[in-house]
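Only one protein chain is missing from this complex, and each of the others stays in its spot.
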Amino acid sequence: MRQYLEGSHAVAQIVRLCKAQVISAYPITPQTHIVESLAQMVADGELNAEFINVESEHSAASVVQGASATGVRTYTATTSQGLLYMIEVLYSIAGLRLPVILTCANRAVSSPINIWNDHQDSVTARDAGWLQFYAENNQEACDLHLMAYRLAEDHNIMLPVMVCMDGYILTHAYEVVDLPEQSQVDKFLPDFKPVHCLNPDEPISMGVLMGPESYTETRYAIHQTMMDALNVIPGIADEFEQVFGRKVNCLIEKYRLEDATQVFVAMGSMVGTIKEVIDGLREDGQKVGLLKIIAHRPFPKKIVYEALKNAREIAVLEKAVSLGEEGPLFSDVKSAFCGHGNQPKISGFVLGLGGRDITKKSILEVQDTLAGAQVDVKFIDLKI
Amino acid sequence: MVTELFSSGHTACVGCGQALGARLVVETTGPNVIIANATGCLEVFTSRYPESAWGVPWIHSLFQNAAAVASGVEAALRIKGKLDQVRVISQGGDGATADIGMASLSGMFDRGHDILYVCYDNEAYMNTGVQRSGLTPFDSRTTTSPAGKKSFGNPRPKKNIPEIANAHNVPYVATASVAFPKDLQKKVKKALSIRGPKYLQIFVPCPLGWRHDPGLTYEIAKLVVETGLYPILEYQDGKLISLKTIEAAKPVDEYLKLQGRYAHLFTERGKGEIAKIQAIADSNIKKYSLLKESKEVQKKMMEEKPSEEKIFTTAELSKCDGKDGRPAYFAYKGKVYDITGSDRWADGTHYNMHFAGSDLTEALVEAPHGDEVFERFKIIGVLKM
Amino acid sequence: MKEIRIHARAGQGAITTAALLGTAAFIGGKYALAFPHFGAERMGAPMNAFVRLSDQVIRLRSQVYEPDYLIVLDPSLMRGFDVFEGFRPGGVAIINHHEKVQCPKPIQNIKVFTVPGNDIATEVLGRPIGNTTILGAFAAATNEFGLESLQQAILERFSGEVAKKNAEAARRGYEYIKERCLR
Partner (left out) sequence: MIIPVTSKPRTSKANKTGTWRSGKKPHFIQKECIACRLCVMVCPEGCISGDKKCTYISDYKYCKGCGNCVAVCPVADIEMVKEEWWRETIS
């Protein structure tokens, strides 16, 4: 049913509809409205869940690791310093193949401390074995959470999923959102049946010590599963469409790419602003298009190449930079062209760090620079 | 003089108790101190680039490691041989201290660093918007321990950090409130006179989080002590050496009704809960014997008072209140002074704050003058313990 | 698409006002995006909230630099702050103040309505919080949505007496503009 909600409250409603049973929460701006509304639902008896007020993010991840290992559906949310503090637990959760769902309300990282939006936090966790989806708007954030639970608990995947939504820009934005009915969610999302879990009836030991003779294969298995997920996701997305009556993209979205010679590639809420600029440029005859990356992990390399192969000039815009090299998404997109002939010009742009506003002018500055020589790391709206 | 160690212009909310507490602390430590400050309101409202309210060297750690960063600062000063000129302070809010920073705080205590740790207790995570912490009081409403059809707010009582600090054999542990600024500053000075780890926990009201009138910060910080809900104690090497006694314990309702975070208790459903909070106050009063005339308190603090002069019982002293022609006496540290006829004690009252016929030992701490002003009065006896 | 910038101090309900405005437009059949420009603002410090209204899904995520409409909830802000920065020609500004306010800059055919929101609110709500009164005035001055949509948004957001009184405050703001300013 179409409602007008703040992004955080919409996501909290989805978590309620998915019937998470153990929720761990440690407050960090701008994630707080999500856990606050879940707390109120539990306090009012609208959500039958254990809501655990932990003493830190390291424990927030540890609590959902323990609960998921004991066979219940879990949820937690964090951002920035909190995500960095819990990273060792994130690796452990993926290694244990536990289907934990985490919302990252993306925010810059210290020092200096900054509470506004960028993607430096979640990209730091991209090697941890979690599926990572980035939402453009709050409708997508809701749909990606529904897909996250279904994919994570699918016995062909059994991996945790991180849904990234831009702090303040999405979490604190009031938008029109179509929330599903409980019956639809129950149809799409079967009860969670763990592959292995802590249970006296079958007292297995989890997370055991594995030496050189057996450790490698566990990593290979996660990597192979990530690659398999690329094929599993489209099928589940179709099921999503049948149940909820609308499409959901989980890997990429093509926008006016058919005859585009210049293509922007980006993730998250800035995509909306880029689409506005593209419509303007198209009106005065410029062949410009956009490829929205939704899944940063697993990175859909083949379909990214298929989508971009006819472009002459590609600009990758991102809100993060691997200090000492280039933007992580830029590296990923360039790698899609390895082994293919007639390489297009691909330039990398860093913008919107620490909440600096991305305006239409910023996008046009990207386009001007793209026309020139290829650059690896161009900071846009730099004040030096 | 406008203060130079914690300057105006910081962006704390109107009537912020934590800004008041932080200013009182750093004005006492003086310039030769390095502060390691955890993430939180204090850090945010004093250090928005390119400005800073601090007049002393100050570093923002992260949320959970202020005590560990301070340990590093202390170690560096120690190896440079400067630890007796430059002292080290580590500070944070209640969440940074009692929750996320507990491990590094325990580590600092355990290693015995020469650091004063100050916890500004505003009883919830205020910087992120009033979420529950380990020091959120019982039944108080926060956004992650909300009141609802099935809940009266925070279901758990406050952690007792002073006793946890004592369990680490910390040489000096004390609590204070911004309503008693002189007592607070006296404890900071005392702490800095001691080597090794020290812990000071300061009660600081938060108008935004507790939803009270910004002008009531002082009043609320006083009432919490006068109801017994926040014992003001001082330990040295684990032994109680001083505490702030209460004349007659005020009912907790007087304190609770000023704050929106307890509004949900003033309903039909909530009445029973207020009784539970009163029980917490009563148990504090009993456990720490906070009431004035309870005998143990008098004996414990005043043992060494032998004297052959006239001995006054408390009852006898209270009759000499200088009214209707009666003499005006008061007691100070066990001695009884005659102030009959003094122009500053007209009909037995002093600036309508203090009254003849009572024991003014504790009240003097908050006075703008020391006990030198008593020299010109005659000592005419001793207060019987 | 129309862009709105709301000026207030932290703690004065700018975000609730933006959300109510967005909800009213949504009830009136439009798409709306309402979002704050959050800082580490403390109670009392100046801050903004933004709203975009349109007939299609709103995708533009940047802040509002050239507002079609301006709402100033706390007139004392105008002392040290140019609330009219980037104000579009033909724009409409609603200022919550009991004294006439002029736009200090020459921008063609703009309308600046000053509405004693706090005084009206004191009469209706018993407290000088003029947010909903100003929203009523906004509805009348811009016709972006009807008074009924705004009142329904208020009734959904608040409850009981508070809701009814705020809905009435909105009507008073609406009438204030209709009678005083648009005749």
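Letters A, B and C name the chains as they come in the text, with residue numbers starting at 1 for each one.
The rule is simple: a residue touches a chain if its C-beta (ideal position, glycine included) is under 8 Å from a C-beta of that chain, and two chains touch if they have at least 3 such contacts.
None of these values were measured; they are calculated from a predicted model.
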{"item": "Identified contact with the non-displayed chain, of B:Gly215, B:Pro251, B:Gly272 or B:Gly341", "value": "B:Gly215"}
{"item": "Residue in contact with the excluded chain [from B:Ser7, B:Ser106 or B:Ser342]", "value": "B:Ser7"}
{"item": "Where the unshown chain meets chain B, residue by residue", "value": "1-4, 6-12, 14-17, 19-20, 23-24, 46-47, 49-56, 178-179, 181-182, 207, 213-219, 351-353, 367-368"}
{"item": "Residues in chain C touching the chain absent from view", "value": "9, 44-45, 74, 76, 79-80, 99"}
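One rule holds for everything that comes next: only the chains that are shown with their structure count from here on.
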{"item": "Centroid spacing, where centroids are CA-atom means, of chain A and chain C in whole angstrom", "value": "35"}
{"item": "Chain A and chain B: spacing of chain centres that average the CA atoms, whole Å", "value": "46"}
{"item": "Centroid distance [mean C-alpha coordinates] between chain C and chain B, Å", "value": "44"}
{"item": "Numbers and ranges of chain C residues touching at least 2 other chains", "value": "40"}
{"item": "Multi-chain contact sites of chain B, meaning residues that touch two or more partners", "value": "none"}
{"item": "Contacting residues of chain A [partner chain B, same complex]", "value": "25-29, 32, 35-36, 39-40, 42-45, 51, 53, 55-57, 81, 85, 110-113"}
{"item": "Interfacial residue positions of chain C with respect to chain A in the complex", "value": "15, 18-19, 22-23, 26-27, 31-36, 38, 40, 57-63, 65"}
{"item": "Chain B residues touching chain A - in the complex, by the definition given at the top", "value": "39, 43, 49, 60, 62-64, 98-100, 102, 125, 127-129, 131-132, 134, 143-151"}
